[in-house]
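Missing here is one protein chain; the remaining ones are kept as they sit in the complex.
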Amino acid sequence: MSVQTILWNGTPIAFLPGDTIASALSRAGITEFGLRQTALPAAIFCGIGQCQNCLVSIEGIGVAEACLTLCDAEQSVRSLSDHRLTESAHD
Amino acid sequence: MQPTDSYDLVIAGAGIIGASVAWHATQRGLRVAVIDAKGPAAAASGASDGAVSVASKRPGLMANLADASLCYAREMAQHNGILKGIFHPRPTFIFARSAPESAALDRLTRMLHDQSLSVSIHQDGAAQTSAISGLGKDITRVIELQGEAHMLGYQATHAYLSAAKCDLFWPRSLEAYEPGPEGVRVFTSAGEMNCAQLVIASGIGTMGLLPNVPMIARSGQLIVSDRGPASEPNLPGPLTSAAYLLDKTANGRGDAGLPVVIDPLRTGQVLIGSTREDHGTERQTDIAIVRRLLHSAVGCLPRLAERRIIRVFAGVRSASLDGLPIVGALPEEPNVICATGFEGDGICLSALIGREIAAHLATGQSSPDLAALTPGRFSSQEAIPA
Partner (left out) sequence: MIDTRPLIVGAGPAGLRAAITLSDAGLHPVLVDHAPGIGGAVYANLRAQPNLTPKLTREARILRQDFDRVRPRVDLRLSTAFAAFDQTGTALLTGQAGMMFKPRAVIFATGARERIQPRPGWTLAGVSSAGALQIALKTTGTLPLGRLLLAGTGPLLYAIAAQMVAADRPPVAVIETGNPLRHPLMALRLPARVLTEATRYIGQLLLAGVPILSGTDLTRIETRNGALIAHTSRQGRWAEISVDHIGLHDGLARNDFGISAEMTGQTPVFQAGDCRSVLGRWAAEEDGKRAAEQVLHALNATPGRAAIAPDQRFIKTQTLLAKLFARAPALAAPELPDDTVICRCENRSLGDLKQALQTASEQTQTTARTLRLTERFGMGPCQGRQCLDWVAALTPDTTSFADLRGNRWPIKPVRVRDILDAPDFTADPSHQDLK
């Protein structure tokens, strides 16, 4: 059985069946997924979809929690570090 | 200043109107107290989207007042003015998707021309010619206006109250008052206060206090998105449907389409609004209506489909029966001034109203511009100005 991979910012990362994007990335030693818009690092924090600290951009899905989304072969996943870093929110 | 229970002026309501009156009155040397049942910007001022818009006003008096307030706010945003960093000039994009909406744009063009307002048309044409890329194919025509602005209600409220040298009290509600020759006795949930003059700027709360001033609660639902990717250009200004103008100014919008507004925040977030529903149930939001607003918004700006919604909320606007704000001394009670009924225009009008009420309080002279807004119009038999 050949190893399946996702493309993390263009680089292939192996994943196992049942892996979420977060678990595949951390097995590969990637703990920082990019920068949040507050300039704090994006990374796994709660692990169960509550904290929104692990958001990434997933091909075919859009912005989603890395900890809730299962890996799909050849799927491209990118960090959101290109997100804007502006003053704090106002609404 | 030590808090006492005797003031030149007590203001009931720490929304943007009460806050603007407070700051302007302290500038004129009055000794002022502001009380609020909950706290600053606790009602409509905290729930509004902050458009300072002339285009959405009814032609005639309302457009003139809005323009005067806009010009004054522009001044206050300059140098070290009180609204610096809070009032942000920006263009407005008003679009049409249907013949009735396009007709509304024509009427807007005429109004701006006829009334020689400070807001001007920068561009008018097909969607492709507008400064905003990626508009949906529903949109057939866009007018870009120059001269309007954005100002968040709670930020302005905060700025006015922090700078005003006055006493603040909350939670403390106005329960009743008693005008007398010496001034006004004010009965609050935390005891009695005395003042020469009382300003009631309690928004929807005014309804219970002044039963002779007829008002309607008009609720609106708003949707807030996430910040979106930096690769995505921020909208330079709000995308407003002409149906929204119709909804606010004419006798209903007929089949013009949903009155959607897509309003960019400085963070990259967008506010999508807003409905006008004749009920006062604060916080009541419903999924079906929100979905229709979103559907309409995505039709205008397809890239919104990828945004995430982080919050939906509703606010209640206080409207008057004839659609004009209610500003001025109460009939028979010259020391009690009412300032309410601003519906969806309070952020825009707050600067002017604060200045004019403060002038009236300090000098006893009321501005002729505001004569048509007098609460007396509901008790007299005279025709109601439209």
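Just so it is clear, A and B label the chains in written order, and each chain counts residues from 1 on its own.
We take it that a contact is a pair of C-beta atoms (placed from the backbone, for glycine too) under 8 Å apart; a residue touches a chain by one contact, two chains touch by 3 or more.
Owing to the predicted nature of the structure, the values given are computational and were not obtained by experimental measurement.
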| item | value |
| --- | --- |
| Among B:E148, B:D167, B:D247 or B:E343, the residue in touch with the chain that has been omitted | B:D167 |
| Which of B:M215, B:V298 or B:A372 contacts the chain that the document leaves out | B:V298 |
| Subunit A residues that touch the omitted chain in the full complex | 16, 18-20, 22-23, 26-27, 29, 31-33, 36, 38-53, 55, 62-63, 67-70, 88-89, 91 |
| Interface with the unshown chain - residue positions in subunit B | 3, 38-42, 46, 154-155, 158, 162, 167-172, 225-226, 283-292, 294-295, 297-298, 304-313 |
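Throughout what follows, only the chains that are shown with their structure count from here on.
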| item | value |
| --- | --- |
| Separation of subunit A from subunit B, taking each centre as the mean of its C-alpha atoms, in whole Å | 41 |
| Residues on subunit A engaged by subunit B in the complex (per definition of touch) | 37, 57, 62-63, 80, 82-91 |
| Residues on subunit B engaged by subunit A in the complex (per definition of touch) | 152, 155, 224, 226-231, 234, 265-269, 271, 306, 308, 311 |
